[in-house]
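Below, a portion of the complex is reproduced, with chain positions unchanged.
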Amino acid sequence: MTHTAYVIAAYLVAALGIAGLAAWILLDQRTQKRALEELEARGIRRRSESRRAGESPR
Amino acid sequence: MRLAAEGLSGERGGERIFSGISFELESGRALAVTGPNGAGKTTLLRIIAGLLPAAEGRVTLSGDEERWPGVAGACHYLGHLNAMKAALTVEENLAFWRAFLGATGLFPQEALEAVGLGGIGHLPFAYLSAGQRRRTAIARLLVSHRPVWLLDEPTAGLDQASASRFSALMREHLAAGGIIVAATHLPLGFETVEELRMGKRQ
Amino acid sequence: MTEIAKLTERLTALANPTRFLALAGSMLPWLTGAAVLLLSAGLILAFAAPEDYQQGITVRIMYIHVPLAWLSMFCYTMMAASALGTLVWRHPLADVSLKAAAPIGAAFTALALATGSIWGKPMWGTWWVWDARLTSVFVLFLMYLGIIALTRALDDPGRSARSAAILTLVGFVNIPIIKFSVDWWNTLHQPASVFRLDGPTIHPSLLWPLLVCALGFTLLFLSLHIMAMRAEIWRRRVAAMRRMSARVAEVRPAKGHVS
Amino acid sequence: MLALYLREVKLGLRAGTGALTGVLFFLAVVAVMPFGVGPDLNLLSRIGPAVLWISALLASLLGLERLFQADREDGTLDLLVMADARHMLAFTVFVKCLAHWTAGVLPLVAVAPLLGLFMNVEPAGLAAATLTLLAGTPAITFIGAVGAALVVALPRGGLLVSVLVLPLTIPVLIFGVAASRGAVAEPDPFLQPFLILCALTLFFSVIGPAAAALALRHVD
């Protein structure tokens, strides 16, 4: 049943690919969030925050 | 004719460089924009010329709307770069700009004489010295008429004689009802000038 | 207020990154959960479904291949919509959406290609043929990569937004043309060797699991996309704050005054 | 506008290495093909038009990345953008593309028949290939302009331009080759793909400059 091997390979490739993509995105998220928290902890604020309390799109 | 800026703010790379700049210039008036390096003089000129979007505020030109409907179209912009092709001769360069911008000014040869370069029209632009290049770029202002001149350090690299010759050209332009906005570190050499000092930056 | 103006306003409100972040934060767990649930249900259904009389067990590849292929096209459509948002309404969020979607789309397209290839080996006897559909998917993949390369090459967010949006739109206009021309090309030279996948008219027993899977993959795509958008927003904030902190000591926005 | 066209052509011929390098590359590709496929003249003549088209496509990419970059570096681009009211920017881009094509691609089309001869393509095929090149290569330049405009802010966009542009040019290539083949291989039609090719060129002559102008507007 070599055909089963192809099915398994396809599922494996898809699973690995999606897992890799998800891991990359999650990791990226974590890195950015950490950096942001660290900067905020150092007391740096974005301009829009320092200008008014609310948020502006840019 | 009147060039007006209201509450202009400029951004570069997502960062606010200046804000709240307003001025009004009638025909025949000049504005000298001064300030330290990096203050945003070039940014301001480019915003007026429409080459950069203003973060806030706007620039308007009023007085002769059917002839000059937009600001950009009514401006000559002389930036840090000369906008000439090194491979073409001086005269070819000027002739091109004259044809492209509208043949409403001097002929290339006359314009060259006005900046004191009468004899070198046939040289490739690449062969000119730094000051001669700048003067060629100045000659470009003369080959086609525009009421507003935006000049970014026009006299950098010019010798004394050329600088005063250029002052005379600017005075003439003002006398004919033109408007000038010039960013500069050096005195412009005439009197009818308002000054806009831009902020202290490193 | 006209309908359009109202719509625009609502969109603008949603375009506020902070509001988006809040919304994303509360929605993500549900979305991800639903995606996982649907996907597992779909796959169980898929393996419970009968084998195809012609293709045998390999038909199971369909349950991942087809949703991935659909999503690769769906993703590009969404990016084109975002591109319009950037160019017409100048939403900051539209650009974030485009930039975040590109790698996901590329990955899905690559997986569609890979699973298709793996399916092709037992079915057609070769990993790859220059068949019309396969070729246009391959070109789509190249365009994804081109967009990624462009967004990565420009570091200034504002500038790269416009560039990527223009490229995406030009590509979008071009994709039907490519599809059409590739069809023409392929039927012209080699009518015999073209693999028409009219296939078995899909039996409901195969169709239902497929639809469930497709929905699951779509939800998965959406949650990945929202996460990537969130990361991108944070990245931009970090970059802006770094720039500010580098200069904050010496720079005060200048106030102009005419003397 | 005529002034712009003439100047660009002059510059292309005088300074840019583009044109001749293009022809040279074209030559190299055609010269190396026989070594690739072996000395089978029959096969060569069969793939002849295709080889001509592919090398023309690739050769048009040479120098394309400088289309706007050179103007940006010497400040010309600013003035072209500012003149939008007088000369619509999209039209300016159109004229620049045309000039680039005249100076960079046209010489290549001109030597195509010669190279076809080397590859044993029969006269009808040669004429068809040349004709399709003449009708189709402008489309490549117009598409390329979009890529060039997109990377104008990058210091070395060379490879990137071709990466962005190549996938988009595939339809042009397909119909170009199809038409030139149609002229020789009997059952295949010539006119239909040729007309589609012309339509493509017209289509991209509108889309390309418009998109490029959009990208150039706020380059800075």
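Every chain is named by a letter (A, B, C and D) in the order it is written, and numbering of its residues begins at 1.
The rule is simple: a residue touches a chain if its C-beta (ideal position, glycine included) is under 8 Å from a C-beta of that chain, and two chains touch if they have at least 3 such contacts.
Quick caveat, the model's predicted, so the values are computed rather than measured.
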item	value
Overall composition (this structure file), stated as a label formula	A x1, B x2, C x1, D x2
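The criterion applied here is as follows: only the chains that are shown with their structure count from here on.
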item	value
Between A-C and C-D, the pair joined by more C-beta contacts	A-C
Averaged-CA centre spacing for the pair chain D and chain A, given as whole angstrom	41
Whole-Å separation of chain centres (CA-atom averages), chain A against chain C	16
Whole-Å separation of chain centres (CA-atom averages), chain B against chain D	37
Sites on chain D at which at least two other chains make contact	218
Multi-chain contact residues (two or more partners), chain A	47
Complex contact set, residues of chain C against chain D	87, 139, 142-143, 145-146, 149-150, 153-154, 159, 162-163, 166-167, 169-171, 173-174, 177-178, 180-182, 184-185, 188
Contact footprint of chain A on chain C as seen in their complex	12, 15-19, 56-58, 60-61, 64-65, 68, 92-93, 103-104, 107, 110-111, 114-115, 118-119, 121-122, 220, 224, 227-228, 230-231, 234-235, 237-238, 240-242, 244-245, 248
Contact footprint of chain C on chain D as seen in their complex	146, 150-151, 153-154, 157, 160, 163-164, 166-168, 170-171, 174-175, 178, 188, 193, 200, 207, 211, 214-215, 218-219
